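Here's the structure we're looking at; comments come further down.
Omission of a single protein chain aside, the complex is shown with its protein chains in their original locations.
Up next is chain A:
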């Protein structure tokens, strides 16, 4: 959580532009008391920024990632070293005994009476036979293939890259353009921003996605100003607050390709605007 800190406060009605539109000098505010008084007076409705709640829905990886070459090498080395430092197990002892017995049987002067009582005339199941039967049994089980056979380019399917975490993107009309965004919706009076984000997820057409939201606090925000002609006294721009959520149920219904996309972190740059991407990349962790 944010640690308490002191900083120079600016009055609410003189919000400084951010990196989106770099212009104007910084106006250092008057005293803090003025700011807090104004904050109390001005309710949320009087703020020039429209509030939006957005959801960053992640489908976490289903399958483990492939090992890099150095990881492979190291794994081999570790296995070898562990084997060298270990003691012989029961199974290995049994294998050695069987091998010794077989070699004794092959000799010319083999006398079966010298064998132990237990192993004289019975049908012995050697450890090697056991190993073979176990292998046969393992081959009968067919695990699902790691890549799941879904084409990597099919952005609508949530079964795409099972080894990575995917983010849900939605194509939306913003002003005059159609943009790829994280699903967002306008905040309404009387609800918390997290409820706004939940509503944003629920209001997606045709998608029945069940998600667990991780906490009440937003994980990131994005601020943008409306184009000059739309800007009014009380609507300068919009602030979007992102909330993280984890996809809980696996619905295999593919979503419309044109309006939905499941993308990895490195594919985000093909879809999102650069400034938006810069803010979104900060809180998406794809490790």
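A few comments on the model shown:
The rule we apply is simple: a residue touches a chain if its C-beta (ideal position, glycine included) is under 8 Å from a C-beta of that chain, and two chains touch if they have at least 3 such contacts; residues count from 1.
We adopt the following convention: contacts and distances are computed from a predicted model.
Think of the chain that is not pictured: of "SEC24 homolog B, COPII coat complex component", "COMD9 protein", "Large ribosomal subunit protein mL40" or "Phosphatidylinositol glycan anchor biosynthesis, class T", UniProt labels it "Large ribosomal subunit protein mL40".
Interface residues of chain A facing the missing partner chain: 1-3, 12, 15, 39, 43-44, 47, 49, 51, 60-65, 70, 73-74, 77, 81, 84, 86-89, 93, 143-146, 148, 162-163, 192-194, 212-221, 223, 239, 241-242, 246, 248, 279, 282-283, 285, 287.
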